[in-house]
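Below you'll find the structure, written out as structure tokens, and then a few comments.
Yeah, one chain of the complex is gone here, protein chain that is, but the others are all in their spots.
First chain written, first letter: the chains are A, B, C and D, and each begins at residue 1.
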Amino acid sequence: MSLLKVEGLSKHYEGRRGIFDRLTGAKHTVVRAVNEINLTVEKGEILGLIGESGCGKSTLGRAILRLHEPTRGEVTFDGTEVTALDAAALKAMRRRMQIIFQDPYACLNPRRTVAEIVGLPLKLHGLAANDAELREKVAAICAKVGLKPGQIDRYPHQFSGGQRQRIGIARALISHPEFIVCDEPVSALDVSIQAQIIALLLELKREMGLTYLFISHDISVIGYLADRVAVMYLGEIVEMGPVEQILANPRHPYTQSLMSAVPEVDHAGRNKRIRLAGDLPSPLNPPKGCKFHTRCPLAIDACRSQQPGAETVGPGHTAACHRLAENLSLLDETQA
Amino acid sequence: TDLTVGFTLDANTLDPANHRKRETETIIRNMYDGILTRDANMKVVPQIAESMVQVSPTVYDFKIRKGIKFHDGSDLTADDVKFTIDRITEDGGMGNGQTSPRQSLMGPVAGTEVIDGDTVRITLKEPWPILPAMLPFEEVVSKAWIEKVGNEGAATSENGTGPFKLAEWRKGDAIIMDRFDEYYGGSTEIPPVGKACVDRVIFKIIPESASRVAALLAGDVDIINELPPFSVKQVENNPDTVVMKVNGTRSFFIAMNMQGKYFADHRVREAAAHAIDKQLIIDKILGGNAAPIEGILSPDAFAASTDLHKYSYDPELSKKLLAEAGYPDGIDITMDVEGAFKDTAEATASLLSKAGFHTKVVVGEGAQLSEKWRTKGGEKTGDMYFTSWGNGSLDPFDIFTPTHKTNDRGNSAGYSNPEVDKLLDEAAVEVDTVKRAGMYHQAEVIVNKDLPYIYLWVPADLYGVSKRLKGWKPSADSRINLHDACIE
Amino acid sequence: MKDALLEVRDLRTVFETRAGRICAVDGVSVAVRRGECLGIVGESGSGKSVTFASVMGLVKAPGRIESGTIVFDGRDLRGLSPRQMRAVRGRDIAMTMQDALTALNPALSVGEQIAEVLEAHDETLPARGAARRKAIRKASIEMLGLVGIPSAETRLRQYPHEFSGGMRQRIMIAIALACRPKLLIADEPTTALDVTIQAQVLELISDIRAKLGMSVALITHDLGVVAEHCDRVMVMYAGQVVEEGPTTEVIGAPKHPYTQGLLASIPRPALRGQPIHPIEGQVPDLIGLAPQCRFYSRCTQRREACLAPVEMRAAGPAHNARCILIGGDEE
Amino acid sequence: MSLAAETPAASETILRRNLATFTGNRLAMLCALIVVLFVVMAVFAPWIAPHDPNETDLFRRLQPPGWMAGGEWSYVLGCDALGRDILSRIVYGARISIFIGIVVILVATTIGILAGLAAGYLRGWVDMLISRIVDILLGFPYLIFAIGLMAMMGPGLWNIIFALAYKEWVIPARVVRGETLVTRELEYVEAARALGASRGHIMLREILPNVLSPVIVVATIRMAHVIILEASLSFLGLGVQPPTASWGSMVADGRAFMLEAWWVSTFPGLAILFLVLAINVASQGLRDAFDPRFSE
Partner (left out) sequence: MSLSKLLERIAQLVPVLLGVSVIAFTMMALTPGDPVQIMIGDQAITAEQEAQLRHDMGLDRPMVERFFIFLGNTTHFDFGESFYHKRPVADVIAERLPATIELSLVALVVALATAIPLGVLAAIKKNSIFDRIATVGSLLGVSLPGFWFGILLLMLFAVHLHLLPVSGRIGFDSEVPSVTGFLLIDTLVAGNMKAFGDAVAHLILPAITLGLPMTAILMRVTRTSMLEVLRQDYVTFADAKGLSRRRVLFRHALKNALIPTVSVAAIETGSLLGGNMIVETVYGWPGLGRLVVESIFLRNYPLVQAAVLFYAVTYVLLNFVADLLYTVLNPRVKL
């Protein structure tokens, strides 16, 4: 059984409607941030989640943890339906499911010391008998993420970005969770620091047997550490599969263009490039049919009216596109 | 020429029958004349009436002068006078079921009629000897005009018979009046008779007393009312201004709660009376501009007694009396007072404190204090109430009765003496003035002994006046009549 | 360098702050040749932006240029009066900024923001009146067209918030290029953008560079971008240039341990399963630096000699690096 | 895994750092000192005041200050209309002004913080309700509201405090609500939620400490304001009871004598000015130190 199973998960943000909008029957402004997502995460694996800014990656991560109450759908964690838990049970469940945030500055309360921040889960869940034990545990986990014991009584502003990210990781790990949503934990960091954190996360995973949902917009990072990848576009997963498959043989035109847009040191002088026109459409008024058709060079009439369903294109590899059967490559199309 | 008066308050309305405010009347009085009026010595004299005859204790006849014109040019008739009085005295007399708020000022009027063309007869339900003293408070309006413009029109415009007619009313700022050139001349008993002297008079509203004084010193205004006593020197030292004063009609006194714990005891009241050095306060705070009193009546009032026992300033005696009453260490009391009289009350309180009455002054708002003290027989709380009572008519009826009759509206002390009640009731309807005066004297003597109040003083009304001004004198009823005033 | 458009020598820019004196740019020498694209890479705070703000004369208090020469097209920019400098800015040297959302004035229409540069610098315009306005309008529309924004006429009336991130970046580029500058300083033009949009914008800059024959200084911390777009690259670390040279050489055979570490720490799908080797530690604080190799504390190959000041050394014909390991004369 | 480079700072707290910034500001420090002096003066009034502030002596009525003809040095600042020593009354008056200032601000800030936190964090109908109340109270002119309340409740020290606090809480509430709306979206709040923290914990332990510094800044500025408001109420005759001295009522009582005895209202007026100015300058310093967004 998968550790985490997400079925038909949606999260819609409803805009405020004034009295008169209601009287005149004006429509809600609804942001369909996440739409009908199905995915599973196996124990011990890293599922990479990739997509452009605003496509709903963070929302999905938070909806899974019920940090944002999902609009529809089910999340099952280790056999328990998270979406059906009451407040007390949910609190207990939060020991087991944690999150690491993108912004190392905003994710730590500036008015609390490291010991307080990292020790908070122990306090909340009554995991430490007394202060001494709490400090001991905090010191231990801090050491594990590479912070010095002498630093635990300092405030976040006294640390650099990379160190702050370590504090955030320590906080997520101290209650010994099994599953962690990593919401772009490295994108705010400099290259050299980024590598430190990635190495740390991999090491911790190995040591503690963790499972990650790893969100990033950087294909290189995902390609380096994920076991499987899900590609999101405008609130939906357009392609999902083992990382080697996706890298070597992306089937969805969006995945293909994403890959080719990444500037890479190794590919210097590459002259093949898929140039996508336009920007990500607004989730307020998502296009009908296939969400990608407005930017897709391969779009046909069907794409404009019908939404494609996910089809299996390889072992564990699915994609949602009307033209999968033709096995086209965008590169060929646009270079022609 | 213009004459400007720096005046404390704006008129509420210009309708003579629809207000209850002295200041409003002062302004209105320069545009409207009354049936009767007073001269500078407070003597009641005819104005629009040519003469007054008391036919019986309850019937008065007024012969109306001929040739008086309203400002709109129409002639004044006896009908207008009847209309004026009916409008005030009849229930619903204002129209729309409204009754004039001035009704109660006219006592028990039963009705008015016009007899033989130019005589107006007022009939009373019961004898009320002070009707002539009260009539100067009312002004005559034109029936036709009121019927034309209605109460709304009368509130903001005027059509009187007075020496000035309204030019402009800048609400809250000033009322500007022009001379009425067809003025009949005013009361024949107050010379000079004739048109007003100045072309234009302006009542400029300056509520702050310091600003009012400043305006006078700066030459912006020619007369200011309510000159504060401490500014007298300033005004006198200024080469262009002088102070004018006139005996006031408002008596100040301290009510002692006779239903309370301490002041039910006569010795305590007496002790309090001896604790206060009236003359000191009059000299130091009121600048000497007040007359001490030993009874409620002002020295100028009808039947005021001059031979009442004086409770001299004697703090030792106070302490002794207090000790006798069982309070050798003195007592802790509060003294309620309205903000306006705070300083004199505090000075009084400090004198009381020195004599063993440890007095805390509590400043309250007029509305709240009258609810607390003027309970008309209801329960009373509190110890002392530093207050005053105005008596524009200078008739004891209007001050003695309300403050001393059992459970009457102004009886803050909760005083009750059947003998005094009886005297006051009888005096109110006694037509023989000598007898009436005797009754009041008798009552004063009793009250002076019973001591429900500590009678303090009657302050003089002070005016600051420019030396350019001639022919004007202040009046004890605090009116400012500008008919005779001239500017050099 | 004889064909250098911009030549900066020994630039030192400092900030006097309450905490102490920050030497943000410490003896930086840089040259941008005519028509070339120079990439400047380095971690956050390494002095990339301040170096070019110094060139533009835009260092604001508490910062100031302490020493160095800045020669642009034969003119010494440091000797110019503020007024003369303003004439250079926007006309000869233009700049785009990292975040287009904050760099475009939210209160002014896009049209006005383009027009005002033309108004300020373009001498070919008619002197005044309707003709001038018309000419400016025409030029503005042309610029928006150049950066690929359709229906420019209506777009000119709109405000920055009505555009997407990529479009804003293009508008900023349009503004920068309005007077056909000789040098474009592009300060992290794509960091805030998504990869697909980033590709569009970078391609646009390359296209225009070719079309107008201008030089570009492309500031970034993405080595991939440099690899794909720049002729030469300069690596900065803690206020100093640590390595510079042709892109292929620097990326293909980096000489400085920092550059090497940087390249090694980029996670790449190719390295799946293998451990990456991050540079340990972090960038030193710029206050009170010792006169030693700035990379000393993080360097895996550090030795005693690194504790003395280290100068740039030639590592190839046009390739220099600031490391004692170069040239074999290590002690 | 080790970190070679160390962060520079020793173990200092934000508070200490802010205080250091604040103490570095000489003018602000001076003014803070003046405020402290005023407080000391208020607390030790009986030992400082040369005379009994309520001791009237009609023979000293409107006696000029010591240095003027007719003045006495033992009554340095002269006497008021009842011959009371103005200096002593100012010293005692500080008690009223400062007490009212502090209590009103404490009460209002406490209420305001709770209301603002609830509105900003809980949103929904709580926010709706609180925001409407805030709107209503804001629509009410301050002085008219206070005068109305004073008329309703009658005079008295505590009534003044109520009358002012009733409306004053709205200001910190608005500030806190605004800050909370921003802070609640920050990731550390989300992190606390993800860890299973309760709403109470999040509001009081995570958000509150972070919205406190603007509140402190606003509170000091408002304290200056409240002191003037109290004085204004006293000026309109709705202040504390005599003979208790309040600066506002001293100015009010003295204004009538402005022409003949300027000292009666000028010295208490200056006292208000100095205290309020000192609080304002000090709070400006606080603001620069605690809320860098406001400072340059």
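The rule is simple: a contact is a pair of C-beta atoms (placed from the backbone, for glycine too) under 8 Å apart; a residue touches a chain by one contact, two chains touch by 3 or more.
It should be emphasised that the depicted structure is a prediction, and the values quoted were computed from it without experimental measurement.
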item	value
Contacting the left-out chain in the complete assembly, out of D:Leu143, D:Leu157 or D:Leu204	D:Leu143
Which residue of B:Gln103, B:Thr334 or B:Thr406 touches the chain not shown here	B:Gln103
Among B:Pro127, B:Gly390 or B:Gly438, residue touching the chain not depicted	B:Gly390
Sole contact to the chain not displayed, among B:Ile48, B:Ala196, B:Ala214 or B:Ile487	B:Ala214
Residue of C:Leu5, C:Leu104, C:Met143 or C:Val226 touching the missing chain in the full complex	C:Leu104
Chain not shown, touching residues in chain C	56, 58, 60, 86-91, 94-95, 97-99, 102-109, 116-117, 120-121, 159, 161, 172, 175
Residues of chain B in contact with the chain not shown	2, 4, 10, 12-13, 15, 18-21, 91, 97-99, 101, 103-105, 107, 151-152, 155-156, 168, 170-174, 176, 200, 202, 204-208, 210-211, 214-215, 217-218, 220, 365-368, 370-371, 374, 389-391, 398-399, 402, 409-410
Residue ranges of chain D at the interface with the undisplayed chain	132-133, 135-136, 138-144, 147-149, 151-152, 154, 224-225, 228, 231-232, 235-236, 248, 251-252, 255, 258-259, 262, 265-266, 269, 272-273, 276-277, 280-281, 284, 293-294, 296
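Going forward, only the chains that are shown with their structure count from here on.
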item	value
Nearest-to-centre chain - CA centroid comparison	D
Winner on C-beta contact pairs when B-D is weighed against A-C	A-C
Greatest separation from chain C - chain, by CA centre	B
Whole-Å gap between the CA centroids of chain C and chain D	51
Distance between the centres, which are taken as Cα means, of chain C and chain B, whole angstrom	89
Centre distance in Å when chain A and chain C are each reduced to the mean of their C-alpha atoms	32
Junction residues of chain C, two or more chains touched	280, 282-283
Chain B residues counted as touching two or more neighbouring chains	none
Chain C-facing residues of chain A, complex	52-53, 160, 162-163, 190-196, 198-199, 202, 217, 219-221, 223-225, 243-244, 247, 257-258, 261-270, 273, 275-276, 279-280
Residues of chain D defined as touching chain B within the complex	54-56, 58-59, 61-62, 81-82, 151, 154-155, 237, 241-243, 253, 255-261
Chain D contact footprint on chain A (complex, rising order)	62, 65, 67, 90-92, 94-95, 98-99, 101-103, 106-112, 120-121, 124-125, 146-148, 151, 153-155, 157-160, 163, 168, 171, 175, 196, 200
